[in-house]
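The complex appears here without one of its protein chains, the remainder shown in place.
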Amino acid sequence: MSTVESRPSAPARPAADARRAPGKPPKGFDRPRFLKLFVGVFFVLLFAPIALVVLFSFNSSRSLQDFQGFSLRWYETFFESESLRDSLIASLEIALLTMLIATVLGTMLAYGLVRARTRVSDSLNVLMLVPLVTPEIVAGASALLLFTQVKLDLSLTTIVLAHITFSISYVTVVVRARLVSLSREVEEASMDLGATPVETFRLVTLPALWPAVLAAGLLVFALSFDDFVLSFFTTGESPQPLPVRIWTQIRFGVRPTINAIGTFMLVISVLSIGLALLLPRLLGRRESGLKVLLGREGA
Amino acid sequence: MSAIRFEGVTKRFGGLAAVDDLNLEIRKGEFFSLLGPSGCGKTTTLRMVAGFDQPTEGHIYLDGEPVETVPPYRRNVNTVFQSYALFEHLNIEDNVAFGLKRKKVPSDEIRTRVAEALELVELHGRGKARPRELSGGMKQRVALARALVNRPSVLLLDEPLGALDLKLRKQMQVELKGIQREVGITFLYVTHDQEEALAMSDRIAVMERGLVKQCSSPEDIYEHPSGPFVASFIGTSNLLSGVVENGCVKLATGASCVAQVPSDCPQGAEVHLSVRPEKIWLDELEEGMVELGGTIVERVYVGTTTQVIVELGPGMRVTALEQNTARVGSDNRWQIGDRVRLGWHREHARVLR
Partner (left out) sequence: MNENRFASAFLVPGGLWLLLLFVTPLVLLLALSFGYTDDLGEAIYSTRLDNYERLIDPAYLPVLFRSVGFALAAVVLCLLIGYPVAYYIAIFGGRWKNLLIVLVVLPFFVNYLIRTYAWIALLGDDGMVNGVLDSSVRFLNTPYAVVGGLVYGFLAFMILPIYASLDRMDPSLIEAGKDLYGGPWQTFRHVTLPHTMQGVLAGSVLVFLPAVGDFVSASLLGGPEEVMIGNLIQQQFQASDNWPFGAALTVAMMAFLMVLMVSYLRAAAREAKEATA
């Protein structure tokens, strides 16, 4: 805990170093200039395709090469098409249902994994992680097989079931990271003061947990809304979620409306992630959603 | 009827006994401390009274009733945790009112009692603040109020002052003692700080590795430690090893000290002679004192006192404590390297096995 005081006899350091605050880049690295350029080019290339899509969604012509004037016609085409509208609503419904159910299941699972001591805890812990590393095509194929076996017709329901299955793990991971930092003593204090385990969960654990739960929920919403492969395998005839429609449209080469749909989906996804990052802070919590979500990253 | 009674209580984790055959009775209204180093079992004992752990063997009785089947939320005890464990999402008032609300106490009564509790811990008027706005000392008081407001029959305190700085700790010790006297509730206090235990307790149980080494009043434990562990854990003590010879203790240096040898230490028994530093006089000795000679090897000035370390012989050192009262300036008195005579009254030394 002792702080090292600068000795007066230390050699004089360059002024720039003396002004440097802790956490700044280490001295002597003149890499930054080249690296900066690299990163700059990177960001340009990263955003270029997306910028293109967004820009040309407002193009008045079909061309992908010349921008011939601002127009909303492709958005009109999008929203005027009944089937595309149905698909949009379907995607939103699926995402909402998935978010609600996966959040509940995932939060409960996280609580059980952290607070309970059982013989199956370790296996459940691993089981919970497997969906995160399972390639989506495996997920999709196996889900399709299951539904066919139990004679469940492919529909929005099957999509929701599949989405939930693969969203639970995300919720559990995010909520668990938060739960672990919640001291057990607080829950013990609650019981010490007369609250039953159920009351403790309701009155003490959940209130402390909700930023993580919210962030996880919004993450799951975005993931579900954007999902393609799983939906592709488990979708029925109609309505199909938006990403599946986009696939069909791309295969048929009907281009310009895709720009509009894509831009629109981008806005929805950005909004929900933005909410996930900002909502905890806006509603009175100190830490940002970014920390909550990233807390577990880098496993 | 005792407030808490332990009968043959043992708690095992795996093969290790954290608490070993504990038999204690804590009286009503007593300020009782469990004192010992980390791992001695004091916190485990506390948790068993609270209900967070169950004894592997034995029984615990609260107010005469056995409590094995009673979960923590139904016991009439409350705990003050070292980490305060306040509810961050509630303000101070709601924190303190938490236990009362669970018991469905009517709201006007809650309001009165919460106000009383906050007055008691001198946090009157801070009711609407949030835990994160408070300092450590204030949080500790909230934790205390939150527990006391329920009028438990026993208050359990788990090293509650551990996280506070020295000055605040000393201040809180006095306050806690005062509150306990005022409220009259039995306090079961866990600490590793022997000064703290000595200052506040009516009785102390000194524990080591799951066993109670001595259970008595602070004065008794300090002046008459039952064994080398207690003697060295409580206060500082000089432990001189030697052998019983003709009613005296012969030290390794060859010097023979007259001492009160207990009956269970026969001729030739290996013992420790335990003398508190403040009981050792330097140079100006009185009649009838046990006398020894040595060389000063170190002198440590600690403000109120000076510790003088004297070497009696190879490997045998003794620490004497002299008060720095105005009339003697210590720097002129003893220099390192000086030969000095030291001594103590025979009744101030204890023979320990």
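Order of writing sets the labels: A and B. Residues in every chain begin at 1.
Criterion: a residue touches a chain if its C-beta (ideal position, glycine included) is under 8 Å from a C-beta of that chain, and two chains touch if they have at least 3 such contacts.
The structure displayed is predicted, hence computed values, not measured ones.
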{"item": "Contact footprint on chain A, counting only the chain that is left out", "value": "23-29, 31-32, 35-36, 38-39, 42-43, 46-50, 52-53, 56, 63-66, 104-106, 108-109, 111-118, 120-122, 124-131, 133-138, 141-146, 149, 161-162, 164-166, 168, 172, 176-177, 180, 191, 197-198, 201, 222, 226, 228-229, 233, 243, 246-247, 250, 255, 258-259, 261-262, 265-266, 269-270, 273, 277, 288, 290, 294, 297-299"}
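One rule holds in what follows: only the chains that are shown with their structure count from here on.
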{"item": "Whole-Å gap between the CA centroids of chain A and chain B", "value": "53"}
{"item": "Complex contacts: residues of chain A adjacent to chain B", "value": "183, 185-186, 188-196, 199, 204, 207-208"}
{"item": "Residues of chain B defined as touching chain A within the complex", "value": "50-52, 71-74, 77-79, 81, 83, 85-89, 98-99, 102-103, 146-147, 150"}
